[in-house]
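For chain A:
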Amino acid sequence: GGGGEKEPVAEDTYEIAMITDIGSIDDKSFNQGTWEGIVAYTEENNITHKYYKPTEQSTDAYLAAIQLAVEGGAKVIVTPGFLFEEPIFLAQDLYEDVTFILIDGNPHNADYSEFRTEKNAVGIVFAEEQSGYLAGYAAVKDGYTKLGFMGGMAVPAVVRYGYGFVQGADAAAAELGINGIDIKYHYTGNFDATPETQTLAASWYAEGTEVIFACGGAVGNSVMSAAEAASAKVIGVDVDQSSESPTVITSAMKGLGAAVQSALGEYYNGTFPGGESLIYAADMDGVKLPMESSKFNTFSQADYDAVFAKLVAGEIKLQKDTDAEDVTKVTVTKSKVTLVE
Partner candidate 1 sequence: MSLVFLVFQQTMFFSIPLLIVALGGLFTERSGVTNIALDGMMIMGAFTSIFFINQMQDTMSGQTLLIIAILISVVTGMVFSLFHAYAAVNLKADQIISGTALNMFAPAFAIFIARMIQTNGVQQINFNNTFRIGSVPFLGDIPVLGGLFFRNAYITTYIGFAILVLSVIILYKTKFGLRLRACGEHPHAADSVGINVYRMRYAGVIISGGLAGLGGLVFVVPTSTNFNATVSGYGFLALAVMIFGQWKPLRVLFAAFFFGFMKTIASAYSVIPILSTAAIPSDVYKMVPFIATLIVLAFSSKKSQAPKAVGVPYDKGSR
Partner candidate 2 sequence: MDYIIEMLHITKEFPGIIANDDITLQLKKGEIHALLGENGAGKSTLMSVLFGMYQPEKGVIKKEGQEVKINNPNDANELGIGMVHQHFKLVHNFTVLQNIILGVETTKNGFLKMDAARERVMELSNQYGLKVNPDALIEDITVGMQQRVEILKMLYRENEILIFDEPTAVLTPQEIEELMKIMKGLREEGKSILFITHKLNEIKAVADRCTVLRKGKYIGTVDVASTSKEEMSEMMVGRKVNFAVDKKDAVPGPIDLEVRDVTVSSKHSSKKAVNHVSFTVRKGEIVCIAGIDGNGQSELVYALTGLTPIESGQILLNGKDITKMNVRSRNLQGMSHIPEDRHKDGLILDYTLTENMILKKYFTPEFQNKGFLKFDAASRYTKKLIEKFDIRSGQGERTQVRSMSGGNQQKAIVAREIDLDPEILIAVQPTRGLDVGAIEYIHQQLVAQRDEGKAVLLISLELDEVMNVSDRILVIYEGEIVADLDPKEITVQELGLYMSGSKRSEVTA
């Protein structure tokens, strides 16, 4: 073997590479958030950058894409999505001169028996449950009592958002002293905009649901479409989605771009946190609601700051994906959660 052929266009190399998870860089979700972070950093610092699409969804294909990026001159490779946990576990040994930034996960082997992050890699995860908590809390505080959650698929990040959302809503209800918060909870089965999802959302709105947390990329487009028809509201996810539809009252954001930019900055400063597993929670500005673009009735910046401060201080303990088998097992006191299977 040996692929040591001279490259056709040697001058075209790209220093920072991103490998997309299956899905495109405009998926309204982690691919997009990550890519935007890379673009922002590299354009500011005038660094070449490029993204690569793997041929299929498998560890081997992801590794092949990484190889392609390395051959294309990549020094730093950013990979969003927990599906990269195994590929990066292997790649960090294969390409010792290349640095890996893994978003949404930590490198481990195939059967989870070994978690290991080498000096040339960093794993970044977000406290999505906190972001979901903020959204749920704000919604109930703002006067909504009939809520919905529509996740794409029950992957860990989505589940954390969902659990947090439920707990946040419940906490706000408790503070306000109201009972009977109604939450419908569902995973649509894909991350696409489909008429089925639109119909489901429309049916919830018709039955009285006031706001739906659309938690899964393009799923949001279907929910927004239904919301526009029903004059109802939507909460976006991952990135600030307020520009996509007037129905978006706020978005449960995680600081994908910021995290990527900061990791890249540290790499170029020589302070790369190699070997570490970073958790971007409220304390590291890893989660937030975009208050500038939010359309709340009563929920104010002050309210937000107060609850955010509590999260930073660690005063609020949240159940995560690993703490409850499904959403009906999440402890709530003031709300009724209906899991729509």
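Regarding selection, all candidates are chains of the complex that A comes from, given by their letters.
Methods note: a contact is a pair of C-beta atoms (placed from the backbone, for glycine too) under 8 Å apart; a residue touches a chain by one contact, two chains touch by 3 or more; residues count from 1.
On a predicted model such as this, the values are computed, not experimentally measured, just so you know.
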| Candidate touching chain A in this complex, from 1 or 2 | 1
| Along chain A, where are the residues that touch candidate 1 in the complex? | 24-26, 39, 184, 186, 189, 192-200, 202-204, 206-207, 218, 221-222, 224-225, 228-229, 244-245, 340-341
